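With one protein chain withheld, the remaining protein chains of the complex are depicted in position.
Then we have subunit A:
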Amino acid sequence: MKAWEVVIGIETHAQLATRSKIFSGSSTAFGAAANIHANAVDIALPGVLPVLNRSAVECAIRFGLAVGASIAARSVFARKNYFYPDLPKGYQISQYELPVVVGGSLLIQVGDSEKVVALTRAHLEEDAGKSLHEGLGQHFHGRSGIDLNRAGTPLLEIVTEPDLRSAAEAVAYARALHALVRWIGICDGNMQEGSFRCDANVSVRPVGQPHFGTRREIKNLNSFRFMQQAIDYEVQWQIATLEDGGCIEQATVLFDPDSGETRAMRSKEDAHDYRYFPDPDLPPLTIDRQWVDKIRSQLPELPAAQRDRLIADYGLSAYDAKVITGSLELAAYYETAVAVAGRSNAKACANWVMGDLAARLNKENREIAESPVSAHQIGGLVARIGDGTISTNIARKVFDALWSGAGSEADEIIAREGLQQISDSGSLDTMLDELLAANAAMVAEYRAGKEKAFNALVGQAMKATRGKANPQRVSDLLRKKLD
């Protein structure tokens, strides 16, 4: 049996986080009543003219800078012609030969290895409306309903080179891109609402064959899980087809999550016959150096740079740094916690954020932004572990209290509940003397060489103080008394 190589390229449509549409002053708000956000430009009444939204261009520039691409000083809008009822003009305004963002790359992590995915381009375009085929009244049988609220929403279409070699790599890329567009604030990344959708171009070829196999394009993958399933299925289908002596025909396919299968959508005859030409309504877009420089100066620290800094300055492991820079919200939460707890507690902050906090959020199915315990509170808590005021075990109790809202700050809860570790030798001394007197048998065992008996004595001391004794101090004092 032949060995096959999988080749995947991804096209992503990211809805840009602008208030108004790309070529009109209609709102881009999601979820309004049908056709409420569809003005004369959006529904393509005769005589209207598109005027480009400055913020949409800025989003494209931000993206280009974040992936190290070049920003075209001059780019051109083109008409992509096709007939569909939710495309009122009969063409989509897009960019073709001269896109606004050219090249660039994205670093992805697959398992333990890293890979650089080359980007071909990113271009601005308008979204189409939506067609509703179901849910209309009985007597509208045989009709489709058209809602043009989405028509004209700005999109950035981001296209990779065919660099990806497995479904896992494709998903890792999609995740990294999703995190990045949210990080730089150009897209809300809401996949349920369709703000971030991927198309995967998939082909297979025998290992060693220099040219690519024929590809099929899986459209509109709006979850990472579906992307994985769809590509896995498509790859198996293509290999099975070829091994049975068949051949792959270029096609656009849809993934059906219910059956887990992909099926061909458009007939080959009509596909990709878009008759692009420059849009005479829109002069070329020019972007000068000053504008680009200004946007560059406003970019936040990017995830890769922050990751390196967390490793170098805070001493985090590569894994911890990667998890924490997984989203802007998590990274910001963590930085706030460290600012409160102090840099010497940076590792402990990472442990708490990725450990107890993450576990609790996960259990209650909440995002970091919805955490009942604020970054400030976690920082305050970690600071008290760091300076020896409380033990880690007691800290968990304080964390529970913060989670349930039983206090506003760790310090307040510690003081109110009397949770400070007992570290002073005087009070521990008396307590330990009593303990030794009451547990003569254990003392004898220890002196007979049983180390276990020592641990039991420490346990007794912790129990006697309801966990508040500083275990290290107890251990030190006990050794002094017994040895």
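Everything that follows uses one rule, which is that a contact is a pair of C-beta atoms (placed from the backbone, for glycine too) under 8 Å apart; a residue touches a chain by one contact, two chains touch by 3 or more; residues count from 1.
In the analysis below, contacts and distances are computed from a predicted model.
Q: Can you tell which of "Neutral metalloproteinase", "Phenylacetate-CoA oxygenase", "Aspartyl/glutamyl-tRNA(Asn/Gln) amidotransferase subunit C" or "ABC transporter permease" UniProt lists for the chain that's not drawn?
A: Its UniProt record gives the name "Aspartyl/glutamyl-tRNA(Asn/Gln) amidotransferase subunit C".
Q: Looking at the full complex, which residue from A:246, A:284 or A:388 touches the chain that isn't shown here?
A: A:284
Q: For subunit A, enumerate the residues touching the unshown chain of the complex.
A: On the side of subunit A, residues 18-20, 25-27, 33-40, 43, 45, 51-57, 76, 81-85, 90, 98, 131-133, 136-137, 140, 142-148, 265-266, 270, 273, 275, 278, 280, 282-286 touch the unshown chain.
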